[in-house]
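Every protein chain but one is kept in place in this view of the complex.
This part shows subunit A:
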Amino acid sequence: MIRLDHVTHRYDDRVVLDDVDLELSERRIAVVGANGSGKSTFARLINGLIVPSQGSVTVDGLDTATQGAEVRRRVGFLFTNPEAQIIMPTVGEDVAFSLRRSGLPADQVRTKVAETLRALDLAGLEDRPSTHLSGGQKQLLALASVLVLEPDVLVCDEPTTLLDLRHTRQVHGILAALALQLVLVTHDLDLAADSDRVLVFDEGRVVADGAPGEAIAHYRGLVR
């Protein structure tokens, strides 16, 4: 369970999130809103990448401000740009890198890496240089490197914005099949409609929150 308790966030003096108060327990939560409305800030708060200027954020009762490391062990994060998430020179090594400090023996690491790559349609590419993958495959690799850690919650900040239609569908399909809590920031309203709850952000506030139908209708109304 993710809880934001009267969270206000400022960059310098500018308020970008204004008194956001939420309890998130649904399995699939979509976040929509205009550019600059505070979605990425909200997403980063959940993983403890930033801590709120005011209020508190907890995941399963763990405070991101004081127990950031434990929170990050539970909460995986997928960014928009796959280029900036890949660390190791080859596909297999990048996924294994996530397990570097797990203390698992090498053969178990290898098994886990192979399983994860298979689940993401990257089987057989272990030794491929990661820079030689297509943009869509790079994002699948970034997702593999997060999922191999078996997080309870996955936060994705516009994970398909840079992908072509085929890879967008593929990533969506994989995300939909995951057995974990998913917080998905997206501009894809079809995808948002497929979730249990939709949050609409506007100028740092949650202006609609509820079932996809109503919330998305409200968002369309804002744009008109």
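One rule holds in what follows: contacts are C-beta pairs under 8 Å (C-beta built on N, C-alpha and C of every residue); 3 or more make two chains touch, one makes a residue touch a chain; residues count from 1.
Definition applied: contacts and distances are computed from a predicted model.
A chain of the complex is left out here; the name its UniProt entry carries, from "Serine/threonine-protein kinase", "Energy-coupling factor transporter transmembrane protein EcfT", "Cysteine desulfurase" or "Lactate utilization protein", is "Energy-coupling factor transporter transmembrane protein EcfT". Here one chain is not drawn; of A:N47, A:Q181 or A:S195, the residue touching it is A:N47. Within the full complex, the residue among A:L17, A:V146, A:L175 or A:V200 touching the omitted chain is A:V146. Annotation: of A:T41, A:T58 or A:S98, A:S98 touches the absent chain (contact as defined above). Considering the whole complex, the residue from A:R73, A:H187 or A:R205 that touches the absent chain is A:R73. The chain omitted from view is touched by exactly one of A:I87, A:A123 or A:A176, namely A:I87. Interface residues of subunit A with the unshown chain, by the touch rule above, are 47, 49, 68-69, 72-73, 76-77, 79, 81, 83-90, 93, 96-98, 100-101, 127, 129-131, 142, 145-146, 149.
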